[in-house]
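A single protein chain has been omitted from the complex, and every remaining protein chain is retained in its original position.
Every chain is named by a letter (A and B) in the order it is written, and numbering of its residues begins at 1.
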Amino acid sequence: MIEFNHVSKKYPNGFEALKDINLTIEQGEFVAIIGLSGAGKSTLLRTINRMHDITEGSLTVDGTDVMQLRGGQLRKFRRKIGMIFQSFNLVTRTRVINNVLMSKVPDLSFPRALFGAYPKEDKLEALEALDKVGILDKAFVRADQLSGGQQQRVALARTLAQNPQIILADEPVASLDPVTAKQVMGDFHRINKDMNITILLNIHHVDLALQYASRVVGIRSGEIVYDGPTTEVTEEILNEIYEGKQKEVEG
Amino acid sequence: MSVYDKIFPPTKMELSNGKTVFKPASRLPLVALIVLLFTALSVKITGFDLGVLKERGHQFFVILGMMIPPAFSYSSQVWEPLFDTLKMSLLGTVVGAVTVIPFAMAASTNVIRNPILVGVVRLFLSIVRTLPTLVTALIATYVFGLGTLAGTTAIGVFTFAYMGKILYEEIETVDMGAFEAMEAIGATKVRAFVSAIIPQVLPSYISNGLFCFEGNVRYAAILGYVGAGGLGLILNEKLGWREYPSVGMILIMLFVTVFLIETVSRYCRKKLV
Partner (left out) sequence: MNKQIEKAYADRPKNTVYQITVSVIVLACILWSGSAVEISKGGFSGLQIAGNILNGILHPEPKLLFNLTIQGVPYLLLETVCIAFLGTLVGSVLAIPLSFLSASNLMPGPIAFIGRLIIMAIRTIPAFVYGLMFIRVSGPGAFTGLLTMSVCSIGMVSKMYIEAIEDLDTRILESLDACGCNTLQKIRYGILPQLIPNFASTVIYRFDINLRDATVLGLVGAGGIGAPLIFAMNAYRWNEAGSILVGLVILVLLVEYISTKIRVKLARG
């Protein structure tokens, strides 16, 4: 369970990215965060695993106060939370399986980590993660030989191999073509259903968000302006979230 | 790949859901073994000895130390050979870079369709490229006599070989669409080449030429050692007479020149690309 309690975030330059956010997300929900660029979607997502610090209020994940974590504790906490990026963030010059295995690195002993000698269980687990996203046959291919959609799936498999309870996805389909974007969203949906992993994702494509997510959070200038089930999202609500620029976004 | 996989068969891995995948054997151990063996052989043949380095390593800095302070009074005699070096490298670069153009065109598969001709020209370019510049310089001194012409020739040959390969690779990766478009609106092949291919190749051609020129200034300083004119001549002389402060002065002036040329040339290359 993720709980935002009067959370605010002010950047050092004075920009207020989040204003008094109150939000509770239960385990196993599939939440799409929508809003204009610069509305604070990314910041909201990144406060959860503390890639960004919050400046006011409190944020707890499964009872842990995120702002209290230090060094090793924080790294241990992050193990439970997977994160996916728009740019895939793979080491393209190594094999796919090595990219997936990277999520196992923090648990390795020092000598093993030094030489990259992963135990067999880890390797099998990585392969299974690749199987879950349907690219098992690419396991021993170099990552730069894969298409964008396949690369994003490798990133997803990397996160799955981490056995997370929560997956945060920051614009995961923004650099993919519409068909692949749908496939990747389908992967998220399946993982959410089959493994009961909480999924939070930022997304520009409203139609994709409405199609796959079960709950929508709309953000405008750092404030939540809508929070509710996908089924209740209406044209008026979208207009409010997008300050009436909805048409331009889709057109 | 397949040969390797036959000698070192991939390992089979079984997933919990019953699927199997084959993990190709890593090449790393074999590569590491080869490198290690070759290193051992090289250590034996070259007589590599860290002990000598530790014991007598400081001797390296003796000559360097004697160059400081450099003989500033000597600088007046450096200018002429320095300019000779510059002239040699500039002229050599220009001549080499221009004469290679037809050869590079003949070595590009998208301009010449005859694979035999392309192969022969490429082999020729490769052989010229492997000729050590020092050897060309030495031969040039026998043919043209001692002096800057020999150096210019050697640098020209080097530039020819260096630019040749780069240029034909560049021409081959050019986008032929523009060429076809020109032909489609009724241009002749030559006109199409001039207006569709050259503008695409020219910036990188000039950029590579400048880069080559940078390197040539350095190289020209060596050529004098075999009598091909320029700085190397006085460098060799002063080293022979053990006038190390003068050597220091020559090196400093060369350094400043190279620095200036590199700065200007880097600026130009940035504007080009």
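Heads up, the rule we're going with is that contacts are C-beta pairs under 8 Å (C-beta built on N, C-alpha and C of every residue); 3 or more make two chains touch, one makes a residue touch a chain.
Since the structure is predicted, the reported quantities are computational estimates derived from the model, not experimental observations.
*Asks:* Specify the residue from the set A:8, A:94 or A:221 that touches the hidden chain.
*Replies:* A:94
*Asks:* Specify the residue from the set B:22, B:38 or B:267 that touches the hidden chain.
*Replies:* Counting the whole complex, the residue in contact with the absent chain is B:38.
*Asks:* Would you indicate which residue among B:119, B:145 or B:199 is in contact with the undisplayed chain?
*Replies:* Per the contact definition at the top, the residue touching the missing chain is B:145.
*Asks:* By the contact criterion defined above, which parts of subunit B meet the unshown chain? Give residue numbers in ascending order.
*Replies:* 38-39, 41-43, 45-49, 52-53, 56-57, 59-60, 62-64, 84, 86-88, 90-91, 94, 126-127, 130-132, 134-135, 138-139, 142-149, 152, 218, 221-222, 225-226, 229, 232, 235-236, 239, 247, 251, 254-255, 258-259, 262
*Asks:* Under the stated touch rule, tell me which residues of subunit A contact the chain that is not displayed.
*Replies:* Missing-chain contacts on subunit A: residues 49, 51, 72, 74-79, 81-83, 85, 87, 89-94, 98, 102-103, 105-106, 113-114, 116, 141-142, 144-145, 155, 158-159, 162, 168.
Basically, only the chains that are shown with their structure count from here on.
*Asks:* Return the distance between the CA-based centres of subunit A and subunit B, expressed in whole Å.
*Replies:* Chain centres of subunit A and subunit B, defined by C-alpha means, are spaced 48 Å apart.
*Asks:* So in the complex, which bits of subunit A are touching subunit B?
*Replies:* Those in contact with subunit B are residues 123-124, 127-128, 131, 136-137, 139-140.
*Asks:* List the residues on subunit B that touch subunit A in their complex, please.
*Replies:* Against subunit A, the touching part of subunit B is residues 13-17, 19, 21-24.
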